[in-house]
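With one protein chain withheld, the remaining protein chains of the complex are depicted in position.
First chain written, first letter: the chains are A and B, and each begins at residue 1.
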Amino acid sequence: MSSASLDRIVINRLRRSRKQRVLIAALIAIVVAIFALALSYGQSLTPPGEVIRVLLGENVPGAAFTVGQLRLPRAVISVLAGLSFGFGGVAFQVMLRNPLASPDIIGISSGASAAAVFAIVVLSLKGPVVSILAIVAGLGVALVVYGLSYRNGVSGTRLILVGIGVSAMLESFIAYTLSQAPAWSLQEAVRWLTGSVNGAQLAQAAPLLMALLVFGGVLLSRARDLEALRLGDDTAAALGVSVSRTRVIIIVAAVGMIASATAVTGPIAFVAFLSGPIAARIVGSNGPVLIAAALIGAVLVLAGDYAGQFLLPGRYPVGIVTGVLGAPYLIVLIVRANRIGGSS
Amino acid sequence: MTVHTLTATALRAGYGETDILHGLDLAVPPGKITAIVGANACGKSTLLRAMSRLLAPRQGHVVLDGRSVHNTPSRELARTLGLLPQSPVAPEGITVADLVSRGRHPHQRLFSRWTRKDDEAVDRALSATKTTELAERSVDELSGGQRQRVWIAMALAQETDILLLDEPTTFLDISHQVEVLDLLSDLNHSRATTVVMVLHDLNLAARYADFLVAMREGRIHVCGAPEDVLTEDNVLDVFGLESRIITDPTSGRPIMLPIGRHRIATANAEDGMFR
Partner (left out) sequence: MTASSTQTPASAGANPDRGLRLLGLGALLLVLCATSVMVGTRSVGWFDISEALAGKVDTIGRAAVTVRIPRTLLAVVAGAALGLSGAVMQGVTRNPLADPGILGVNMGASLAVVIGVAWFNITSAEAYIWTAILGAGCAAVFVYCIGSLGRGKATPLKLALAGAATSVAFSSLVIAVVLPRNDIAGGIRSWQIGGVGGATFERIMPVLPFLVIGFAISLLSARKLNSLALGDELAAGLGERVALARAVASLGAILLCGATTAICGPIGFVGLVVPHLCRQLVGVDHRWLLPFATVAGACLLVAADIFGRIVARPAELDVGIVTALVGAPFFIAIVRRQRVREL
């Protein structure tokens, strides 16, 4: 054993992790920056000093309402939802070893949306009940897709394809329900479906934060196993990962996070899909992709909402912005993903 | 190095509705190199997978040191028993050092940090497989032989006393095959690692293995020392092939010469020259 080679290994490893830490710190800084921007500059410019005073609880006339009631809840929900979508989405993509295998495509989002549309149009419900139904449906669909793809174990390929089939059914159900909906509930349903943080309340932040901490914590605790899964089911099992148990845990945690976020904001197109690949471009696909993707999700939702409100002609909800900008990038991604190779 | 006993008893296993192994008994000799040979689809890979807990047996047990393999938690098992499966997947763009360090997975607890011991294990693995110079290169760029050595390095970083390898030489050219087999022999001699590998090439198996297992249709047809297993009758039974067995002058082990229908010298030619 040569000590020179050992030192080189250690040095390279330390250098790699230092670079990763710097990148993550930069991403956090970006999130904070956009958050601060969203709090200070909207229809009017609120000087940073006043923003901070409002945050500390002071009742600054004028600013307290704008910052405290309008901008703050919006920004907080955006960050939490973005973290959830990004984190949940990348977990699926890493687990299934395929960047195109996103909860958006394999039925989770469709399930939550179908439940919400059903609740709004058919059951004439509103508010938190709709959200709860959406969460339950998201988890239920995940369970169904997993169960349907189980045949001596679950292969990633089968899971994805079954998800595509289930998603098609749900989408047609949604289309039908919308076509039969009376005007006023149609509007509400469509509004829910486009995904936005309009009318966000700070009260919604608490449960979302809880979900993020609980499910996110579970995912982080499995991060190493998830990394091992990237080497193929057999190799991971050989390294001591119990593949099916880890898969189930990751699916439950990821779906839980995404469903919770969807329950609050509706499905925000493409954030779950794109955060992972963008993160992989920035920190490398073998780096801290999970955390980077969560942060990028937050960036996408924050920036998307801000752009939709102030940078575009007309006000658009964040779901539209991410959808329109996401579509071309998604196409680039498909091209690149297939060029490199898909799942096994 | 501790001596481990790995035995399979009355093992019945398979996929879907069919059984591939029909009640098989095998005692892997500790500290030796065992090679499993047999015709296609006779169950060699299935046996390896059943012994490494990748496949649950329908009947029978696989026992490691007196404990059933299936009652042992995966992580604990992975510290003693390592497996290199048939087609491992290398994540895109991963460096050699990074991939080899994945082998330390079973030694790391939930929140454990990377320790010096881990680095040393990686370094030892790299130097044993002579891949130290490749440490910072991307695995995608390597040749077939180099890549296989890197995978073996990852299995070595796991620091297990038993190493199972499913067809480690199948897609390599002859020089790389010999390279890998020499490496496994080094390991066996220096660390007394028990090696069990599935091989296609009968002659290489006879040369490098201490214990040869010939399988046929889900059962062990015969097992033992290469001289005892590699006989003309056994080759006929297991592969349906006529052959002549002679002794390899380089290694002293048996060599199987296949007899087909063409290009065969007449029976009188003892010196083997074609007429």
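Side notes on the structure shown:
By our rule, a residue touches a chain if its C-beta (ideal position, glycine included) is under 8 Å from a C-beta of that chain, and two chains touch if they have at least 3 such contacts.
Just so you know, these numbers come straight off a predicted model, no measurement behind them.
Taking every chain of the complex into account, the chain not shown here touches A. Screening A:Ile11, A:Met169 or A:Leu311 against the full complex identifies A:Met169 as the residue touching the chain left out. Interface note for the absent chain: among A:Leu6, A:Ile34, A:Val67 or A:Leu100, the touching residue is A:Leu100. For subunit A, the residues touching the chain absent from view are 98, 100-101, 104-105, 148-149, 151, 155, 157-158, 160-162, 164-169, 171-173, 175-176, 178-180, 194, 269-270, 273, 314, 316, 320, 323-324, 326-328, 330-331, 333-335, 337-343.
As a convention for this text, only the chains that are shown with their structure count from here on.
Across the complex, subunit A is touched by residues 15-16, 49, 52-54, 74-79, 82-95, 97-98, 101-103, 105-106, 108, 110, 114, 116, 119-120, 122-124, 126-127, 132, 135-136, 155, 158 of subunit B.
On the subunit A side of its complex with subunit B, the touching residues are 1-2, 5-6, 8-10, 12-13, 16, 97, 152, 221, 224, 227-228, 230-232, 234-235, 237-242, 284-286, 340-341, 344.
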